[in-house]
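Sharing a structure below in structure tokens format, with a few things to ask.
With one protein chain held back, the other chains of the complex are shown just where they sit.
Then we have chain A:
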Amino acid sequence: MIGFLIQRILQALLVIIAMSIIVFLGVYAIGNPIDVMIDPASDQALREALIHRYGLDRPLIEQYFIFMNNMLHGDLGESFIYRLPVLSLIWSRFPATLELALTAMMIATCLGIPLGLWAGYKPDSLSARAIMAFSVLGFSVPTFWVGLLLIMMFAVELGWLPSGGRGPVTNVLGMPLSITSLEGWSYIILPAFNLALFKLGLLIRLTRAGTIEVMSSDYVRFARAQGLSESKVVGLHVLKNISIPIVTVFGLELGSTLAFAVVTETVFNWPGMGKLIIDSITVLDRPVMVAYLILVVFLFVVINLVVDLIYGQLDPRIRVKAAS
């Protein structure tokens, strides 16, 4: 187990280093940020001074090592626009995205798995067909459009929910969260549902496919021959066996939701990281872009590590392989 963990952590480090090079080069290729930052009317001397101050006149390799050195010291630079250290800038937006992503994943999971189980358990029933039709809509209709429809419906026509923004927040463990109050929920529920829709469709289909496969297996037939009730057959045998693909997709989706909730955050004016990165790209705020992308890589690596560890818990055969 320890060996497995060390191996995975080394792999993760390699991925992060490779990604840091790619990100750094990619952003370098975009061009000189100084031209965007300063007044076009400024003179050449000021321009040169700034370039020198940001170290942009040094060789690329040197710039990269300075950047890496700073990163290892926890310093990812300062935003050109906000004049704030990027880490604290991103961190200030992180809780909003985190709670939005988690709420969305919760909605997707709590609805998707039971619906998928049912659709797989009775694949020919009318309700199962309805569920499947819904799931197709879930991941084929564009997110922004559904978001707009939701706002039209619940905020404009019915007036039940606010059309955007984030509600009042309270501090939980140093993170300002809005899901602690009912009013906060009224703000989060629409964007979260909007964000959940795609994942919901995905989870339904995944769960259904797994359920159909497991239901026709010998061990389910054997369990029935033992007189196990149907709820026990599904709850004990089916659920555990379909959980591996579900956990995989859950992990990937959680990562991508945290990193790229951009569309939903824009539509609902949700002050999260997605909006920050889009704004930063528009104004070429290089340190924020770099830091954000590296953070995203880090996030994915960590999530995948956790998913791998959960695999071992779910399937004993994987555990054995990892140990040997």
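Note that a contact is a pair of C-beta atoms (placed from the backbone, for glycine too) under 8 Å apart; a residue touches a chain by one contact, two chains touch by 3 or more; residues count from 1.
One rule holds for everything that comes next: contacts and distances are computed from a predicted model.
**Student:** For the chain omitted from this view, which of "cytochrome-c oxidase", "Peptide/nickel transport system ATP-binding protein", "Amino acid/amide ABC transporter membrane protein 1, HAAT family" or "Sterol desaturase family protein" is its UniProt protein name?
**Tutor:** "Peptide/nickel transport system ATP-binding protein"
**Student:** Just name the one of A:Leu76, A:Ala104, A:Val169 or A:Ala223 that touches the chain not displayed here.
**Tutor:** The missing chain is touched by A:Ala223.
**Student:** Would you indicate which residue among A:Ser135, A:Asn241 or A:Thr257 is in contact with the undisplayed chain?
**Tutor:** The one listed residue touching the chain not shown is A:Asn241.
**Student:** Write the list of chain A residues that the hidden chain touches.
**Tutor:** 217-219, 221-229, 232, 236-237, 240-241, 314-317, 320
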